[in-house]
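Complex shown without one protein chain; remaining protein chains in place.
We just call them A and B in the order they show up, numbering each chain from 1.
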Amino acid sequence: MVKLSVKDVYVAKGQNLKVVSKEEKQTVYHSKKLNLWYGEHHALKDIDLEMKENEVTAIIGPSGCGKSTYIKTLNRMVELVPSVCTQGEILYRERNILDNKYQVEELRTKVGMVFQKPNPFPKSIYDNIAYGPRIHGIKNKKVLDEIVEKSLRGAAIWDEVKDRLNQNAYGLSGGQQQRICIARCLAIEPDVILMDEPTSALDPISTLKVEELVQELKENFSIIIVTHNMQQAARISDKTAFFLNGEVIEYEATNHIFSTPTDKRTEDYISGRFG
Amino acid sequence: MVKYVDHVQVVKRMNGRLVVNKMFKIVFLLATLFALAALGVLVYRMFDQGWGYLSADFITNFASRFPEKAGIKAALIGSMWLMVVVAPISLLLGVGTAIYLEEYAKQNRLNDFIRMNISNLAGVPSIVFGLLGLTIFVRSLALGKSVLAAGLTMSLLILPVIIVAAQEAIRAVPKELREASYGMGATKWQTILKVVLPSAVPGILTGSILALSRAVGETAPLVVLGIPVIVHFLPNGILSEFTALPMQIFDWAKRPQEEFQYVAAAGILVLMTFLVILNSIAVFIRNKFQNRY
């Protein structure tokens, strides 16, 4: 089997996107005056955020603040809820994804997502990872084998499952299932990975593993992560956005936000006075 | 302080209340056992009457005027032919409708009407479906008293049952699985075909087999279609005339000679065995492939 490291692929992809040096990181996502309503309920208000590549951006805030809604707007999963209505722009690599002409399927091939609850398909581990490449037309068995191994290695779970790739993914523990879901997401080599509270259903040890994984993935992917756990945001992210009642209260470098927050409400939240 | 509740009195009356409770528990139990007893007596009677007439000859003989020569071959094979027509048609229509209603249908009047219509269709007596089949399939489309005419009628009859079973199975697929698929850039149809349906298949099959077994046991529509009973040949295609197990049993049960009662009972044993096999398959699928979400 030809070994294919994540790094090689990154270089290949980099050529595609015009190679840029690490110092001047490109913007992946830029939302401008984004508003969103669920029917009458105004869930997101004038969101202006800019996210850079190869960074981990954390979104924190109390429940109901709109952080999950926001991350689901970034790959338009929010449209699965009926009666959703949006206004404003979200630029992904300088193209407005809220434009109706933008194909959601194409967007979601470039932007992967990891969900709150581990949600592997009731299929074998192999079929779970191969699902994405297969639906996008990759049928060559040899190529699929390579993608599966590379993705599982990328999600740091290859050694645990390499001998039982044909077993049902439901036999794994919750933490393993979540890393399978991350591997499934890596299999189509997305540009950005969205994570919606990926550790909220996991035990502390599994959480730690996923956090370490996020740190590694950052080398090759841009990561946007929603978390209700402030320590987690402090541990793993480069930048942090604090959401409250559908508004961005503060968006700064993480160490800045946790040491010297500008806004009184941010300070109250991170010091545990509410939320 | 005034006491409104006299605890001495309450304790005295408690015994009586407990006795009444015990008595009613027994009454309720007896009512439940009545159903069990009815089933027991029914099965015992069928074996008692039919066992003596059940033989290899009975399975391999055609119908006859003489009870000792009467056989069920044409009816048994006819019922199997009927299933060959009913199973694919009702599954295709039923599952298709269920996917439409669960995955595509928006909340509007047309779709509300379709839903309402299905639940009402489930309550239409089977004999009325017979009248529909007689007019449309037997006469207007000139299919005659064929396997196809009867199969189409039966398919429509069990369609609501299959739709509801498939809807429940599809609804039971967690939305997280759909989200995961959409999140990978899969289209709606890819998600349905590769994620939703595979997870829903055991539920759909179990419900459909139970519906099929209903089609196998239904008599009234066949009577109205005019399906013959004295048949001395096997169907050679779906446009061939045929007879079916319940029709044959109905004919024997109506006959005045006492011996035919035993032949009818033997026929019922064959029919029930057929149904038990179908139901066992359904239970097996349910237990074997039950998903743990």
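The definition used in the following text is that a residue touches a chain if its C-beta (ideal position, glycine included) is under 8 Å from a C-beta of that chain, and two chains touch if they have at least 3 such contacts.
To be clear about the criterion, contacts and distances are computed from a predicted model.
A.B. asks: Could you check which of "Methylamine utilization protein", "YeeE/YedE family protein", "S8 family serine peptidase" or "Phosphate transport system permease protein" matches the UniProt name for the chain that's left out?
C.D. replies: So, among "Methylamine utilization protein", "YeeE/YedE family protein", "S8 family serine peptidase" or "Phosphate transport system permease protein", the name matching the hidden chain's UniProt entry is "Phosphate transport system permease protein".
A.B. asks: Touching the absent chain in the whole complex: find that residue among B:Leu121, B:Leu197 or B:Leu234.
C.D. replies: Final answer for the missing-chain contact: B:Leu121.
A.B. asks: Spell out the interface residues on subunit B facing the chain that's missing from view.
C.D. replies: Interface residues of subunit B facing the absent chain: 10, 14, 17-18, 20-21, 24-25, 27-29, 31-32, 34-36, 38-39, 41-42, 45-46, 49, 92-93, 96-97, 99-101, 104-105, 113-114, 116-121, 123-132, 135-136, 139, 156, 159-160, 163, 187-189, 192, 210, 213-214, 216-220, 223-224, 226, 246, 249-250, 253-254, 261, 264-265, 268, 271-272, 275, 279.
A.B. asks: Could I get the residues of subunit A that touch the absent chain, sorted low to high?
C.D. replies: With respect to the unshown chain, the touching residues of subunit A are 2-4, 8-9, 12-13, 16, 109-110, 133, 136-140, 142-143, 146-147, 187-189.
Note that in this section only the chains that are shown with their structure count from here on.
A.B. asks: How many angstrom lie between the centres of subunit A and subunit B, each centre taken as the mean Cα position?
C.D. replies: 48
A.B. asks: Considering the complex alone, what residue numbers of subunit A touch subunit B?
C.D. replies: Where subunit A meets subunit B, its residues are 75, 77, 80, 82, 104-110, 112-113, 115, 117, 119-123, 131-132, 135-136, 170, 181, 184-185, 188.
A.B. asks: Provide the residue numbers of subunit B that touch subunit A in the complex, in ascending order.
C.D. replies: It comes out as residues 106-107, 174, 176-187, 190, 194-195, 198-199, 291-293.
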